[in-house]
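The complex appears here minus one protein chain, its other protein chains still in place.
After this line comes chain A, so read on.
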Amino acid sequence: MAMTLKLNGTTRDVDAEPGTPLLWVIRDELKLTGTKFGCGVASCGACTVHLDGEPVRSCQTYVEDVEGAEITTIEGLNSDISAAVQQAWTELDVVQCGYCQSGQIMSAVGLLSETAKPTLEEIDLYMDGNACRCATYQRIRAAIQRASQIMEA
């Protein structure tokens, strides 16, 4: 089925069956592979993208439901907040294997868009659905707080 998606500030024509998770449209059809497949059941957050600025799990979001919405993937991040997050991630060398980190960053940007100065409890609550098997959690917390400082400056 032909559809038009608004993705990373452009429009993209795709051909996908209804019921196809947005994740596979992004990865296989649009070949944007920064958005990762980790579980397919909305329990790891590796596939997190923004839908009209809100983080969602693209593995449990169906392509026919997102026509018309603004979809942003890690490749399309382009804001003061995302720049602050990526700078903080670099300063603190958060990544290990890195496979979860697109999703972590998408969620972190979502959090800081809602709450510019989150407490540790707010960070833990918001980021709870983003698993990191390498357990980089200490640094994720610290980097979100650091990004918050960068945004303030």
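Basically, contacts are C-beta pairs under 8 Å (C-beta built on N, C-alpha and C of every residue); 3 or more make two chains touch, one makes a residue touch a chain; residues count from 1.
Convention: contacts and distances are computed from a predicted model.
> Pick, from "Dihydroorotase", "Molybdopterin-dependent oxidoreductase", "sn-glycerol-3-phosphate transport system permease protein UgpA" or "Sarcosine oxidase subunit alpha family protein", the protein name that UniProt gives for the chain of this complex that is not shown.
Cross-referencing UniProt, the chain left out corresponds to "Molybdopterin-dependent oxidoreductase".
> Which one, A:A84, A:C100 or A:I150, makes contact with the chain that was left out?
Missing-chain contact among the listed residues: A:C100.
> What chain A residues would touch the chain not displayed?
17, 20-21, 24, 27-29, 31-41, 43-44, 46, 73-75, 77, 86, 89-90, 93-102, 105, 123-125, 127-128, 130-141
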